[in-house]
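A single protein chain has been removed from this complex, and every other one stays in its place.
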């Protein structure tokens, strides 16, 4: 499973800490002596799928080389309500300074993973993969997409350079699906597939003829999708997209599409409820 | 109303665009000629409170000096479902490259503003201000907090350096509320107030004696809060916090507290449904 | 044809100018008054394929808003020896400060484009595309790959995240081609193809069975490649790689492979000979 | 011998790794478990002068604290074809992720050092130093110039702020060599020498009168250079420049000039052929 | 006492080292072998208040992991002339490369702390706090303000976002003190106090009525200030500002104001005289 590159992660963590710390923690530094050590437990206050434990840890490690972690769960596992995810030991002042930033990362990532898992569970009887979109929080895409993977989902392209997706506007600009497909294939790097967005069966037919390797069925009803699956006959990968939620995903999955992409995995996931409880202070 | 500093905004927009564009848009550049001009409408697909229109515009302006905007709404206004927020005119290739990033910013900010507005409406009969927390998306705090303001809410401190908030762990580290308050006031810059988190009326009494100027009532019931309001008698500003949602905020507001802080404004706001519809392509 | 993203280009140009200018141009600023205007011609001192004219211009535009360009050629065209590529008008001090940095970009990019063109010409009778590799100058990959496109070549993946290429070491780590392919396909984003590197026909057979969509024939002789083309029978895209130069590329192309990748396009291209000739100084 | 400043090196390495890794290595992370350790040998596939071994190592060390090196050669030494330069031990996934970036740095630097050595060898019977120019790969100048030193060459100024070099255009702007020299000396920091570019003996005479401490003989024939050496009579340092290659450098050196600058050392050096061979995988 | 955030400090140190080292230390690297170890003493050449010892150390630690420190004083202490502040042990080349940058930080910070201490001593008989301003060296504000704290002073707001200070121009823009105060309080985060600048007793009265929590008495004479103290009667915090120096601060302090702000603490502090003396070289 693709890891978040460490250099990218470092950069994101530093940006977040600089944002929260500003010119310094005026409360903690006034009250807590730098030398005081403490221990804290990271606790799930509701059931969740864990994602981003190393991001959480990285926040404290960026602040100090003296923080230690003892993990009881790992990314991808389900943590029950009340579950103690890890123990953190180090200077109390560091625990207090990093707490909010570390939790902000983790609550978002667990929220995404937990939401994803719910969608994935619904699709389990069928072959369809649950896939994310580019509808992520700006600057946090690698984290959002990692969380989707931890929830059992898969990733669509990360950005505009690692996948060719011809949408309605591209087709309009080119004049026809055929022409758009031709132009895309002419210059495309040979390790990228060409996906075409269509709205009906006629579009699907044209897309296949134009050499599409993946076809996105945009806002089709389950009934239409079923026909699309039959019409495609396995010649292309079919992705269902648009307006899919927990209420209708099963009906989509049972049409036989290969991929179901859901923007809500990342654009509207609820934060998981987590807390960092300090013990052992003097 | 505090504006997002332009340099900070530029930095965030560039980061987001670099994230999405990677080494280039392999689809658009293959299909759309650089010279083709087009016009698009930004449309609200559900009712929302607008927030971040200049962030949306800034994305396209960062990509090209040739994009023009005609705005029909401004930040803070309610846009009805179907409302056309603005018209964007410029090179089609630029509109396509910036679309997702621009919408990702706007859907998050409008989501936060719209959610905030709902909370604010509930409190309108009482004096309580609805206030955000530091539970924001890492790297996007100035945007999240701006959106809260556009929704009619107010901001708590932006980070650890612009407000003194003594929490339970600080009190434990200091040994007592009295000692913690004393230490905090000793070194505090004179334009920052001291807020103390308490869990009961006894804590409130101690906090006031220790010189707190604001007291955070943590996870108290409305009944306890009412007693706290009476006990404080206007000597300190009272902030209610913890477990407050749309279902109970009215009961909290009617207790007479001054401030109600709600993490969900920023950590779990649903993205608003917006789309950018291109017209006028050849 | 994919453009270099403007934000990435800006960053690279600034880095290069800061590198060359250091704390300032002690020669020019001592001698040339800031107000003096001049005109210069960019001249090809040998025949070349033009690539990067906007990078060249961007260097001067980053230094000053007062520099104007009149282009006589555009990227991708062949410029004969002695050809005047463009006229640059602006403050002489800016022309002198930007000259070396602008030429350093252009001479490298034209060198790559010109070299690529030579390879591409050799392959013209056959279907094989000439493709680059990741053997580029660190930090300049988007420029190097753009230059390859301008020379008529195509791009392999830009980096490790936009293509799956299973090499011998991956196969060794997995235990077998079959297992490596299985693992790769299990987690791969659905817009990325899977390429497998093989050394002989047996490897090719295994790779196809393992579901490879592209197979890299590593260091095979033209004779073996011809057999591979027959054995593949069009089921996979075939890429020839390893030890290919101007002396043998025709023999490789005539085997019928789809793609020929050549590291030397970018790692050892000779700089094109270009000069910026100032006129019209007082 | 001046070292590459560690902060600059770190910055360059991070930039290169971010460029190659993008959002993550989709191949390696799918196939290779993070825990698997391995050993690799860095092998010269042709004779070369080693330059940049710590840059090569720095790439892996930036990715992980667990990579170890055992060096058999050091920078500046000649490595024969087949020579094992160092052994690298660490997580296989790290070796695979850093391989290309590390080799891209090293193959360029060794290529430059090896080329430089060839020029230096040719000049050995005479006093002339072989010197580089500012014709380097943008962003990599400190590496390119370090490689020249490892090949036995010397560095010209690094950039526009650490040396005064009055070229023809400066002279034209000033009106005369005398005036240009006067202006340059008036404001020059006292640790920088003044070099003047001339095209003939008359120019040389003027430059010496104008107080030049170094004179660049631009594109002169060996015959003219010899006369210049006699005319200068040791009063100034003489640098030969322009159109010097392996075919004519001996004739230039024997004229008695002090310095011979060669742009091709850095702008057109062939990459050295190096490989990283993994052993000991399961 | 608020610490300088480590990430901010790292960034400032790196910027300073890159500024001084440029492309490398051409003197030290030519002369001193990398392996040679040495020891140096940091010596105060005049009496000073120590501030920034960890910044001094951080410079060397950024260059190398091999430098060790033995401290004899700590920040905030008075070091007598001739006092040995710490011993530094490590590679001589690192000591020489970092020396100037480390001393540049320390001499400025100690200068500020020492100056501050002199002001603070003068005010000791009265309650007034000595406070800094935003008149700091651009980019070094967190260091300047830390030094003020080490000298016994206090900090005014760090920047424009962590305190509300309504100046004459704001009042003019609003039309009146009352209106300006009203506007400021309407949107102000509840942990920030509102300070209003006034020039006379009438202004003070208006400011108090407008809800000011702190009032800045701008350029008043001690006599007027005394009246202001009486008029305020403890209802607001009073800050004296403008034209205060060592010659008049006692007269200001004895008026009974709470706070005295002094721009000269940071904008015109003399550098302390410090030297790094190397011993133990071969």
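Letters A, B, C, D and E mark the chains as written, and numbering starts fresh at 1 in each.
As a working rule, a residue touches a chain if its C-beta (ideal position, glycine included) is under 8 Å from a C-beta of that chain, and two chains touch if they have at least 3 such contacts.
In this text, all values refer to a predicted model and were calculated from it rather than measured experimentally.
If you put the hidden chain back, the residue from C:62, C:133 or C:268 that touches it is C:62.
Among the residues E:80, E:125 or E:139, only E:139 touches the chain that is left out of the figure. Contact with the omitted chain, checked across E:24, E:90, E:151 or E:203, is made by E:24.
By the touch rule set out above, chain E reaches the unshown chain at residues 12, 15-16, 19-33, 36, 92, 96-97, 100-101, 103-105, 107-108, 111, 134-141, 158-167, 169-170, 172-175, 180, 183-184, 186-189, 192, 263-264, 267-271, 278, 281-282. With the whole complex as reference, residues 1-8, 141-142, 145, 158-159, 162 of chain B touch the missing chain.
Think of the hidden chain as still there; on chain D it touches residues 1-2, 129, 131, 149, 154-158, 161-165, 187, 189-193, 195, 214, 237, 239, 258-259.
Operating definition for what follows: only the chains that are shown with their structure count from here on.
Think of it this way: of A-B, A-E or B-E, only one pair shares over half of the C-D contact pairs by residue number, and it is A-B. Centre-to-centre separation of chain B and chain D, using mean CA positions: 52 Å.
Between chain A and chain C, the centres computed from C-alpha atoms are 33 Å apart. In chain D, 21-26, 29-30, 141, 158-159, 162 are the positions where the chain touches two or more neighbouring chains simultaneously.
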